[in-house]
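First the structure, in the form of structure tokens, and then the observations on it.
Here the complex is missing a single protein chain, while all its other protein chains stay put.
Let's turn to subunit A:
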Amino acid sequence: MGGPPPTKRQKREDYRKARETEELSAELPKKKFYRQRAHANPFSDHRLNYPESPDMMNWPALYPAFVAPPVDIEADAAHNTNKSGDLLLKLTKQVEVADIGCGFGGLLVALGPRFPNTLFLGMEIRIKVADFVQDKIKALRTQNGEIGGYQNIACLRANAMKFLPNFFKKYQLSKIFFCFPDPHFKARKHKARIVSMTLNSEYAYVLRPGGIVYTITDVEDLHKWMVQHFDAHPSFEQVSEEEQDADECVQVMKVETEEGKKVERNEGDKFVACFRRLEDPPWT
């Protein structure tokens, strides 16, 4: 009389609890306990946590190895405390690379060790998927504690289409990745695409002049759409193929993302396009 067998939901909860309490935290998480629908509606009011403004963001919680020693604690405390009185410490450097819609975090994990002095942030709207990446990074950090590995990558559950300026200041980023975004096939849903004329203005705002937007997709139609929209936006120009091929990040993006691997297995196509953020025009 053991009662009904535990449901999938129950198993997932038990697994997540076990990871928190037991010493499972050094073990890489298993995807099957983090399943969620493949798509999320970017327009709905999710219960999200996001800072009121970039200055209010608690970055040290994400990158504890990069916390700057407080120069003058008392002066800092007067200016930089949040509601619960926590001192908002500063980092020695700012987040410079954003992977928007980072999925299961393949790109972060691959790029992190290649650029150990650059801070990467993955943003994912599906809460369980973001949890998976967070648990994976935690485990990787524990496994690589001796060499201080994976301290420069982190993941947040966030709706980047709505709240990007809450996290990043003007010109803060040098690279933005859009890897295998939701294609939103129906024309009626095109506003929900991560790349649009109006959203590109927001990417231009957080990206510094000279910074690069990386896109990859297996849907040719979406590829054309992204090229067309970045090309038409006065703040961006497409990066030449030679320059693109020479970029280490492009190679990593093709091979190391989860979707990239899936497409490889399916022998599907991969379409890559990169765009450079131009200087703002002089006032007319």
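One rule holds in what follows: contacts are C-beta pairs under 8 Å (C-beta built on N, C-alpha and C of every residue); 3 or more make two chains touch, one makes a residue touch a chain; residues count from 1.
Throughout what follows, contacts and distances are computed from a predicted model.
The UniProt record for the undisplayed chain lists the protein name "Transfer RNA methyltransferase 82", from the options "small monomeric GTPase", "non-specific serine/threonine protein kinase", "Cytochrome b-c1 complex subunit 2, mitochondrial" or "Transfer RNA methyltransferase 82". Screening A:Leu28, A:Met56 or A:Ala246 against the full complex identifies A:Met56 as the residue touching the chain left out. If you put the hidden chain back, the residue from A:Leu222, A:Val239 or A:Met253 that touches it is A:Leu222.
In the complete assembly, the contact with the undisplayed chain comes from A:Asn166, out of A:Gln94, A:Thr142 or A:Asn166.
The chain not shown here touches subunit A at positions 36-38, 40-49, 52-53, 56, 81-83, 126-127, 161-163, 165-166, 170, 183, 185, 187-188, 190-191, 196-202, 204-205, 218-222, 225, 228-229, 232-235, 259, 262-263, 266-269, 280-281, 283-284.
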